[in-house]
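Can you keep this structure in mind? I'll have questions shortly.
Apart from one protein chain that is not included, each protein chain of the complex appears where it belongs.
In this document, chain identifiers A, B and C correspond to the written order of the chains, with residue numbering beginning at 1 in each.
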């Protein structure tokens, strides 16, 4: 696709995708061993979502969301989250985060977030584009989680700077975050309390919300609005969809004015599908029978199986606790080269100085099977 | 979906979508009579594209376009358009137009277009958003087509205004345009010649390019770059896809610098799918065996069948020549009410003053069958 | 200054500024005959404003508006306009209009204005930049004035377009406008009434407000908020200042929420002077003893003197009634050439087809003397 001079992807040159495709299994013509641990977005569409796309492909319906599937979204999400919500489907996570934030802050405002946040590091400047130049003000952390004690001093300093600094109007948190770790509902609630006290609204980037909930063992409600979250980017793509996320406003006095004209923001940013039913169908399929949560439980279990195996290798160092479906591990460079030659896919991460080896990220998904994890562990052991 | 206070759609309140769904026919469980003529985007996904989505759903592949389907796009489009191209898939037409234009003009620049153009009237301000506030400078016309003689005076006046007016840097044309009429390749070439002489690049909004080509009987090459078009928004959704358009750069000395970093613009606007294969698969399916053109030929024929029938009704006035798959017709208000009660879907359009009745738009598609047209005509005759 | 490739100014090549500078008169070392009628911004600073700048240049004071002169602005403007106001000084009219409009409309919104409006034709796209891509939706007119009867249909069509069209949230009027004509307070009030009924706020571009008030013979209050104006761009530069305009919010229920954080908008757009007293001093000097209005009365009288003289020339055609300090007149091309050779400065305007000669604009100011007008008339008569 497109321009040859684009430096396309982080660490791309080192990434060799697995290509061994042989036989049919669980509905897919697929790799014998699934060796691509680069991300949970290298996966196909899960069977339930694909079935929903096929089922939705019947007859003429109103475009731009004037269809029955779309009309049922608010109610269905409301049931899952046990509260009144307004749901806006969007194909990509970057767009969902960005358009959500654009409703929470003025162009002269700012969003407070962790320095490692996806919105700051991995979305190509989309939040700043959608927010018309509003600023991300970042707090560094060791593990990707904003520590509540660090927030009040930043807000105080921001207030003291007056008009010289963009005014912080929202707090954006990621659950599970970029290092695979997870906020407890108590910490979320504490952060939300501080935010609300300072007139900030709270946004949750939930691209991997299911994995976080699966880890915490709490309900979607407990992990979001009951902990003070105002607006959620609900992640569907990594949970098994083709391309489907949703901005979910939990209705309250703070969110009602913010969501005014939100559909205009979606249209104006090119995110409104004319054949909108196919966006809604994916989301409904994920909610149906808790597919998104079941997929997350499975992905987490596969990540734990990987961690358990890696712990048996002296050379493997894991700097973060495994709390979702991402495993960060430092492995010797020679071993990594062997893995790549064996067809395994993963991303290298910046590695702390002085440590022998390289930090890599291994991501599991609904599509990862125990035998795939075991094969990788065997390859590492060999 | 979403906010109840949004005034969602043009003339929405009057629109009653057809809901009579009964039995299986040509692959769809579908309406016995397809009564929704509101747009070519109320239709389902055509069988070839759906098959391609299913076929693409196998195994892990690189994300963000690092997959074999995406890698084949440039070559495949190059074959169809008989020249070297760079292709960037995008889910919606609004985003495709807008991100394309953002590469052609500076934020302090302007785009020249017809006043009726989709980018000016129907995209919710997306072009201005993507272009960071660059201006659309519009020329009025009777039939939605920019008349070449009107262009040089506007460019002269723009040049004379110097820095007081945003500098026009691109000409955007729509083919087929909002009134369903079509530029001849000669007129396109004349407009492109004028544009290039004044250092403007030429963008073609081809949301219904197939319908225009089907009407003109010319090749994709003759209807685009051979007539001077530099950048095309290739329309897939209305041609039968789920959600798939493409920005196609025809490579030449003007376009090569403009497309630099184009993928960054796509990522930054939230348009880059992680599971990118499913965007590419749709486009490839449309090109395979000329599905897009065959669908367009069929849609045009259905529109002509409709025109032929309407001509037999004294009350029906058709202000524009039918040249694609859109039919504009003025019908008595009582008749329109009857049609709506019978379940027919269509949009009302602003009607010239003093004319009895109301101007409506009837759009056909690959999904419209002769019996559907005949049923509508019979309803009108009744 | 700067880049040689910029096409700097409208009709610049034909403009030869008067350069005959000889002797001192009324405080200025100045041209014997003042021949530059190109604009009211080719003039020097009027004596009262210059005296105020010198007077303000004493001692250290707080920066960014924390000075006594600035602190007195709200009260002083409040006296002149006979109501409670919030005043924000800004150096240029383009910035004042643009930052004002950015507070009245959302980025997904639109401003309704006359097609000839300065914000649409002469500000280099600044309104769109400051409004983050919000759109100007323009109504054509014969004389630069929005006709009240044309407004409701545009608002109705905009509402019916729903999310497909940016929502019109403000009406911007120009007083006096680009063709030198002036709204009556009754017409202003009628336009404001329509605007407010549709939830639009009303902005008045008053770069030449003094000239309009001088023509109408009404008070500043009658010509603005009593006629429904919510926000005014108060023009100081053309009235005699060096570089000083002001955004004036007339406080009411509509404007109070809009002006929230307005100072942030000013800072963020680079318009906040650190040595702010020198901006405020200019404005206060104009208000003191009604200098701005006296200057306007004089400028208008000089324009009328010019009109009276031109009427005696058969070849002179004046398409618009003289209502402020701008005179539009069609004169034979040979005569214009002679005027330029004699050192006269003026701008050519696009001339209606079929008319012999060229339309030019002659602008008078506080700095124009009767003998200057008479000299020009004599030159034309010769």
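We take it that a contact is a pair of C-beta atoms (placed from the backbone, for glycine too) under 8 Å apart; a residue touches a chain by one contact, two chains touch by 3 or more.
Please read these numbers as outputs of a predicted model, since none were measured by experiment.
Looking at the complete complex, one finds that the omitted chain is in touch with A, B, C. Within the full complex, the residue among A:132, A:298 or A:322 touching the omitted chain is A:132. When you scan C:278, C:328 or C:349 for touch with the missing chain, the hit is C:278.
Which of C:88, C:250 or C:328 touches the hidden chain is settled by the complete complex: it is C:88.
Across the entire complex, the residue among C:65, C:109, C:148 or C:162 in touch with the chain not shown is C:65.
Looking at chain A, the residues touching the absent chain are 6-12, 107-108, 110, 121-125, 128-129, 131-135, 157, 159-167, 350. Although one chain is not displayed, chain B still touches it through residues 64, 106-108, 132-133, 163-164, 166-167, 261, 263-265, 267-268, 272.
In the full complex, chain C makes contact with the omitted chain through residues 1-3, 5-6, 8-9, 12, 15, 17-18, 21, 28-31, 34-36, 38-39, 41-45, 50, 53-54, 57-66, 70-71, 73-74, 86-96, 98-99, 123-126, 129-130, 237-238, 242-243, 259-264, 267-276, 278-280, 345, 367.
Definition applied: only the chains that are shown with their structure count from here on.
In this structure chain B contacts its sequence twin chain C using mostly the same residue numbers, the overlap exceeding half.
Note: centroid distance chain A to chain C, computed from Cα atoms, is 51 Å.
The distance from the centre of chain A to the centre of chain B, each centre being the mean of the chain's C-alpha atoms, comes to 33 Å.
Spacing of chain B relative to chain C, judged by their CA centroids, is 42 angstrom. Within chain A, the positions touching two or more other chains are listed as 64, 261, 263-264, 267-268, 272.
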